[in-house]
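Only one structure is covered here, and it is reproduced in the block below.
Of the protein chains in this complex, one is absent; all others appear in place.
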Amino acid sequence: MSLRTSAHPSDLLTLLRERQPLVQCITNAVVTGFTANVLLALGASPAMVDIPDEAGGFARIASGVLVNLGTPTGEQRDAARAAVAAAAEAGVPWVLDPVAVGALPVRTALARELLLHKPTIVRGNASEILALAGAGAGGRGVDAIDSAEAAEEAARSLALLTGGAVAVSGPVDLVTDGTAVVRVANGHALLTRVTGGGCALGAVMAAFAGATTAIAPGSGPDTDGSARASRALDAAVAASSVYGIAAEHAARSAAGPGSFAVGLLDALAALDAPAVRAEARLS
Amino acid sequence: MSLRTSAHPSDLLTLLRERQPLVQCITNAVVTGFTANVLLALGASPAMVDIPDEAGGFARIASGVLVNLGTPTGEQRDAARAAVAAAAEAGVPWVLDPVAVGALPVRTALARELLLHKPTIVRGNASEILALAGAGAGGRGVDAIDSAEAAEEAARSLALLTGGAVAVSGPVDLVTDGTAVVRVANGHALLTRVTGGGCALGAVMAAFAGATTAIAPGSGPDTDGSARASRALDAAVAASSVYGIAAEHAARSAAGPGSFAVGLLDALAALDAPAVRAEARLS
Partner (left out) sequence: MSLRTSAHPSDLLTLLRERQPLVQCITNAVVTGFTANVLLALGASPAMVDIPDEAGGFARIASGVLVNLGTPTGEQRDAARAAVAAAAEAGVPWVLDPVAVGALPVRTALARELLLHKPTIVRGNASEILALAGAGAGGRGVDAIDSAEAAEEAARSLALLTGGAVAVSGPVDLVTDGTAVVRVANGHALLTRVTGGGCALGAVMAAFAGATTAIAPGSGPDTDGSARASRALDAAVAASSVYGIAAEHAARSAAGPGSFAVGLLDALAALDAPAVRAEARLS
């Protein structure tokens, strides 16, 4: 039974600030610092717990979990398996960012395996979503070759498979729960000139999913499938929108990609719900 | 026999700038870059040597060693064991930052093991110090749940156990050698919004300990216990104070956590001894 009560990104930002979700990040070596700083600026609490004997236990007490496959060492792969299994069992939302899946073999196999635990949100560029859905050949790394729209059907089918949401990054982000499709037109091209510009968005999605899930009464695995998918959609849309608006603010005074990245953290911290309500461009 | 000749943080900053201590950092994947930049801005020389067959040999020639347990991979755990044993044997001061100890099992066991080599300085938040002293249940990661004051007794007993100093981070930092207690009221809340804000302070303590220890004539393990503890206390107080003053300077012109982190590096490089003498708030 669907309890579709779509929450606006501005309301979810307020909620996130109140709840300060604890986000476990298992992510790549390039973007760890930037990702943690984005979460702190937003109002969430990051924790990088990514060794095998600690990751599963921590996932049970985290508000949300991010698994990003950018530089998957052996220990990280085992940690990801443990964290995802624990999160799925405990009803903790988790986000899969399948960096360069399709183009590289180890992570492609791992992503397919993790997918069985039904990620709350999958976030990637069109090449990655196409590859994960079995419909594309993969990109050449973190760059999007295909446009977000090209992955709409793949994203829908992937969302129906996971019972969650799928977000495809592009000039206009596309987010779907398999049924509804929301386009988020916030963001700025400078995000593609900063490493972690996309990866950090995955962490922001885990933060919003963590804040949102905590609303639901009870614990344990979600049993109401469509409510789960709706919440996931709302969280992914809120993350794309809030992050994109902050990027727009940062771009106004940036002299290039260096000052843009610094300004993005300042803008995330300064952003408030009224600005998000006024500036979110959803369709 | 105590030779308590307390050195002011301003004098120790001058000494550090002259000696440019070489600081070996075995630290977590999130904060490596920021930690190295903090050390360089301060006037120290960072070296991340954290693989098993290199860490021990390097610790013998380093001025100081930092072991931070934030993301302890298998290789880092072995490297930490080797570095700490070598440092202890060679009389090189070393700092233990027991990130999330108490909350997570692998690092908790490792921290207890490393403690046998008597760290010159232990630096953590109240939850971590309580857990390491066996008096608390541990926090939920890098966040302090308990106030620094709550850990005073635990810090004292831990310092008496190690024969060094223990520093507890909080709005007012508390530093003790088991006998004397110094409170450092420098710092700024924005440090908690930047990843590595606390972790980098551990490296700064290793730099001050390295610069201070080099004063002592002779080499090999310290035999005069109370002189060792006093020097450790002075180094930890100097680090907290200098780092905190730089944070205050940076906060004046920061627009948020992003520009604050950038400004902190600028402020550390610009800070001079007279400013530290004028602005240190010790009690």
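So that you can tell them apart, the chains are marked A and B in the order they are listed, and the count of residues begins at 1 in each.
Convention: contacts are C-beta pairs under 8 Å (C-beta built on N, C-alpha and C of every residue); 3 or more make two chains touch, one makes a residue touch a chain.
Keep in mind that this is a model prediction, so the values were computed, not measured.
Asks: From the list A:85, A:104, A:227 or A:275, which touches the chain that is not on show?
Replies: A:104
Asks: Would you write out the residues of chain A that touch the absent chain, in ascending order?
Replies: Answer for chain A: residues 28-34, 70-74, 100, 103-107, 140-143, 192-196, 254-259, 261-262 touch the chain left out.
Asks: Pick out the residues on chain B that sit against the missing chain.
Replies: Output for chain B: 22, 29, 32-33, 36-37, 40-41, 45-51, 53-54, 57-58, 61, 73, 75, 261-270.
The rule we apply is simple: only the chains that are shown with their structure count from here on.
Asks: How many angstrom lie between the CA centroids of chain A and chain B, rounded to a whole number?
Replies: Roughly 34 Å separates the two chain centres.
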